[in-house]
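All protein chains of the complex are present and in place, except for one that has been dropped.
Each chain carries a letter (A, B and C) given by its place in the written order, and its residues are counted from 1.
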Amino acid sequence: MSKYKMHLLVCGGTGCRASASDAIVENLKKELNNQGLDESVQVIMTGCFGFCEKGPIVKVVPDNTFYTEVKPSDAKDLVEEHIIKGRKVERLLYKDPVKKVTVSDEEGMSFYKKQLRIALRNCGFINPENIEEYIARDGYMAIGQILSENTPEEVIEIIKASGLRGRGGAGFPTGLKWQLTRQTKSDQKYVVCNADEGDPGAFMDRSILEGDPHSVLEAMAICGYSIGADTGLIYIRAEYPLAISRLLTAIGQAREFGLLGKNILGSGFDFDIELKYGAGAFVCGEETALIHSMEGKRGEPSLKPPFPSVEGYLKKPTNVNNVETLANIPAIILKGHKWFSSIGTEKSKGTKVFALAGKINNVGLIEVPMGTTLREVIYEIGGGIKDGKKFKAVQTGGPSGGCLTEAHLDVPIDYENLLAAGSMMGSGGMIIMDEDNCMVSIAKYFLDFSVEESCGKCSPCRIGNKRLYELLDRITQGKAEFDDLARLKNLSEVIKDTSLCGLGQSSPNPVLSTLQYFREEYEAHIIDHKCPAGECKALMVYSILEEHCVGCTACARACPVGAISGERKLVHSIDQSICIKCGACFDKCKFDAVLVQ
Amino acid sequence: MSSVKIELRKDQVDKIRQIAKTFKNDPGELINVLHKCQGEFGYLPAEVQEVVADELKMSVAKVYGVVTFYSFFSMIPTGRYPISICTGTACYVRGAEKVLAEFKKQLNIEVGTSSPDGKFSLSCLRCVGACGLAPVVLVGDKTFGRVSPDGVKDILKEFEEM
Amino acid sequence: MDLVKLNIDGKNIEVPKGITIHKAAKSIGIDIPVLCYMELKDLNIENKPGGCRICVVEVEGRRNLAPSCSTNVEEGMVIKTSSLRAMNARRTVLELILSDHPKDCLICAKSGNCDLQDMAIRLGVRKIPGQEFAEMSTYRLDTSPSIIRDMDKCILCRRCETMCNDFQTVGALSAVNRGFQAVIAPAFEMNLEHSSCTYCGQCVAVCPTGALTEVDHTPDVISTLNDPTKTVIVQTAPAVRAALGEEFGLAPGTLVTGKMVNALRRLGFNYVFDTDFAADLTIMEEGTEMLNRLTKFLNGDKDVKLPILTSCCPAWVNFFEHQFPEMQDIPSTARSPQQMFGSIAKTYFADKIGVKREDLVVVSIMPCLAKKYECQREEFSVDGNPDVDFSISTRELAHFIKEANINFMELENEDFDKPMGESSGAAVIFGTTGGVIEAATRTAYEIYTKKELPKIDFEELRGLDGIREATIDIDGFDLKIGIAHGLGNARKLLEDIKAGKSHYHAIEIMACPGGCIGGGGQPLHHGDSKILKARAKAIYKEDANKPIRKSHENPYILELYKEFLGEPMSEKAHHLLHTHYFDKSKKKFQI
Partner (left out) sequence: MNKIKSLDDLKKMRAQAQTGINVREKSIDPASRVQVKVAMATCGIASGAKEIMDFFIEQLDRRSVEAVVTQTGCMGYCYAEPTIEVTLPGQEPVVFGDVDKKRADQIIEMYIKTGELVDGIIPVNYRTIDK
């Protein structure tokens, strides 16, 4: 076995590394070497501990002592005190700001683990292609339990009492949805799992389906039992081939084990599941559009009412839940609604999975209790902003959401708070933006998406989004007028107010929220013809700094339109009327003589 | 949507009929049938849609209406190595546009078209869910992560030699 | 009936449960504008996509505005139809629609008769913000023999799609593409001509804008009328006289037969004839064919094709050629009245007045757009000279009359010319659903039984139900009759025949709702089915007023047989008055 008796784990996450973890490792090694301990104590650089706010972190194994805010100069004390004398270095231990006590070990520090995995409980633990591993982790116990102990009504009561709300967007109470579908009388009902994860930047549903497909199957069966359905359908994006193959394997195994099919666990309850494939239409995430798509039609949404709980797939009562919502169900059944409702905020219970992406260090999937703040998510789990840049905004809720700013960093995340701040929970994509991102361009990007993905059925969404995009485009080109801001706002509000479905009702959100929080950036584009973030190409001006130019002619040769003139060894100049702002001169100049403004 | 005019061989027609049959000639299974057909032919030419409509007892106009609704379906043959650039938010924020521009420049083709030799075709897609690797490029089944404009040449080279 | 209480614009009202806000408002005199919504009440046609969003209203407590055309009333609702928020939204939505619509109203075929134009007038739109930078969605102009598709003007109300698919089950049109590029088009956005379109024109009849219009043949007619070498004769279909008046402000259902004849004379037609004459001729041929088949059937012939289907509706003929080619031998081989008229005019009548075929021009005034295509069919021409040269619609005639400075309202009544202007009441009712079969029954009964009909009116064959049936006692033989109007209804009857489940002896089919009175070439009904009912009533009134009410009693028809054709189904009759059908299902894809 290991020759080392002790390990010093130094956080090498990007956040900690920025605050000198490299130097800490170096000093620790030096110190150990000096003490002749380099053969028995090993220093290891690890990934992010997720406690970046108090970084750099050093953890001592095997006694699991946890040191925070360590400086390179602390290396000596750590080695001499902790390793040689076996005494903890009190001043580097974490002090609980509330209880005012010092915490030394990881167990006591567990609160630093901001993440709590419920929906992701099995992802990364089990082999998703082996049903036995799922069973070993209490898989299918929830359906087993309710089939033998609970009436459908009781199950619905449990889900209602748990406070679980839809994780796909609007946050409709799941138990209530089930109850509504149960109440509708019909010879045939359907359970539909919405796995048409279309928000760019969100991939939690895919991860759950790839990592823990059985939990979704089990939840669908529980739902089927509760509402009185014997058929489940999973509407999944064709762009997710791995998730599809894992699901098919899982369904096959569950059938083989008798956990899907006729007379499940001898209860007399029949339930089976089929896949339906999407084909690349974002709007199909909207449940009526999804249902039309499953029926082989164009995925155009239709008016509600009738709600799917009354008239859904093939005109039968249909309960549509998204993947993450379903993944919570077995845990709620097994651990009880009280446990679940003890997590989260007053109106938003449980946890939410977020997909962190953009200019953040720890891009990835996280799951946190509702009520966690954006700051905790970005700085304590996400490892902060990439390359030490300044945080500018976070976009939540995908194309339907809005941008939140620094002012919102301490807002507890839940459905109501995000909505109040002009964004929404959506499916849980979080795109982090730094100072280099132009907010007008971001709004334009999302509008481009909405224009592309609008189904075209209703006029405000079909034409209105196009007009919004055109306005934003003119702003980024410096061609807009001041009045256009008022138009932008009115148009956005009318589109929200009059569109047929959720897509159009929320597509102007990125415009409205950036207009609200970054108005000065819009004004800079319009009035000063400048893009403060330097992203809008049309607004850039390339010029040559006389004092740097050596007249090498490299830029003139690189210019594709011949906008640069000047004699050899003399200062060159750029004709702004010809320049197409391609940046070729800037790239070519070796003397930093090309200035971009 | 424009389409190349082709003549279906009898075995190809039979194949479509067989696909339709596995879905019980149910018009409700249109999307699944189209998926299978696109898997078979690589794209969905008008002639294939006509047979599908016939088999599912629905109008060709409705079939075409569905084909043109979903971005996954194409009526243009793709290249042997279809290149898809993810333009999802995470990729966008990390510079997917520049990568796309580089592909266009290198191949001298526009999005939605193929190179004259039929080797490469270029398309954009929305979020493949590999945001951790942004920007992401797919060539056929192969995924390339953290692609920079400079890396485009190397990706193309990998397939040039094949 | 359950009632709900609600408040609209400050008024407390009680309305039946299950009705929409739009209807509830209408009941107290509040007229919320609608654009995409359309309902033809008695015909079971409803287009309710909730797509245009013009009719949005504010419902207290709701986050978004509600489309009043498709939101049902609920107990306790408080609705504001003209709040600032609702009005601003309505105006902005209309501006958006207009921003993607051509502004060539002055020269648009629909000008003055356009729902979108009316809406712009009603809301007083004077400016479309940002129009100068707004991209417009544009599409290829598509001209077919009957219909022009100018989809730049499409507002995606989906009415045409509803008619083409749900009501007609023709399936030539569908919504295609997505988002800003979304449009209604045939498969592959090919020309209508290459699709399964039957030219029934119901898409044109419901289109709220100039996106779908008829091909205008008036200019051809005008130049022919001004050609001194030509003798120009005109025939008018029965449904025209019951609707033409609407174009001049008369109440729907006002018969204007006499004024119309006068106007046509003033326009310069050398002879003003009546398609009704040919309708009587049709009854002689089709009725005889029916009797022949029935007689064979009663004599035990197992191969005889029954039921016999009428063949006077050209859209219906197109329909079965496309969709049921294997059933070509079931419909009667009799040509439609328009074509019988042309055929007789260019032979019998041309001889009679001593004009060469090529110097005789036959123009038809039809409630129909499929007639434009029908008269261009190759089989209805001799050496490239068509039996009917031009077919113009009721709407085109109205425009023509106005353009020619004729004050229609002041015109005296005049009579049709003889011989081809004389007709029976039986011919008049060809213009409405059930009329052809009633006319045929009147004649078949008397010929078969050799007795006089005890009662001429067959009320049991009339009405607006999509599929109707009746059993007529013909001297002990129970003649089972089926009637369908609307091709979707026709399809049901055809499927039954195909499955061997049909128990009818004869079936009448008309493609348009209500028959020819609701044809694609008629004055626009703008979604008011009361107009169709009024036209039907007028047609039956004209029948009742006619001195002769059975086709076989029309003296000029009898003379025609005596002088020229011999007897019904004679070889000559067969050559001039019957036709054959084609399999058009196997069309190869072409744009």
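Following the convention adopted for this analysis, a residue touches a chain if its C-beta (ideal position, glycine included) is under 8 Å from a C-beta of that chain, and two chains touch if they have at least 3 such contacts.
Since the model is a prediction, treat every value here as computed from it, not as a measurement.
**Q** If I'm reading the header right, one chain is hidden. Which shown chains does it touch across the whole complex?
**A** A, B
**Q** Which one touches the absent chain: A:L265, A:A538 or A:V571?
**A** A:L265
**Q** Looking at the full complex, which residue from A:N361, A:N465 or A:N509 touches the chain that isn't shown here?
**A** Result: among the candidates, A:N361 touches the missing chain.
**Q** What does the interface between chain B and the hidden chain look like in terms of residue numbers?
**A** 128-133, 136, 143-145
**Q** Footprint of the hidden chain on chain A, which residues?
**A** 1-4, 7, 9, 11-12, 42, 44-51, 59, 61, 110, 112-118, 120-130, 132-133, 135-136, 138-141, 144-145, 147-148, 203, 206-208, 210-212, 240, 242-243, 256-259, 265-266, 331, 335, 361-367, 381
As a working rule, only the chains that are shown with their structure count from here on.
**Q** Please find which chain has its CA centre nearest to the centre of all protein CA atoms in view.
**A** Closest to the centre of all protein C-alpha atoms: chain B.
**Q** So using the touch definition from the top, which pair is joined by more C-beta contacts, A-B or B-C?
**A** Per the contact counts, A-B leads.
**Q** Could you work out how far the Cα centre of chain A sits from that of chain B, in whole Å?
**A** One centre to the other, that is 27 Å.
**Q** Could you please state the distance in Å, as a whole number, between where the Cα atoms of chain B are centred and where those of chain C are centred?
**A** 43
**Q** Among the residues of chain A, which ones contact at least 2 other chains?
**A** Correct list: 281, 298, 300, 453, 455.
**Q** Counting only residues that touch at least 2 other chains, which ones in chain B make the list?
**A** As it turns out, chain B has residues touching two or more other chains at 65, 69, 71.
**Q** Sort out for me which residues of chain C touch chain B in the complex.
**A** Chain C residues touching chain B: 165, 170-178, 185-189, 195-196, 589.
**Q** Given the complex with chain A, which residues does chain B contribute to the contact?
**A** Per the stated touch rule, the residues are 26-32, 34-35, 65-66, 69-73, 87-94, 125-132, 134.
**Q** Under the touch definition given earlier, write down the residues of chain B that touch chain C in their complex.
**A** So the residues of chain B touching chain C come out as 1, 3, 5, 46-47, 49-50, 53, 58-65, 68-69, 71.
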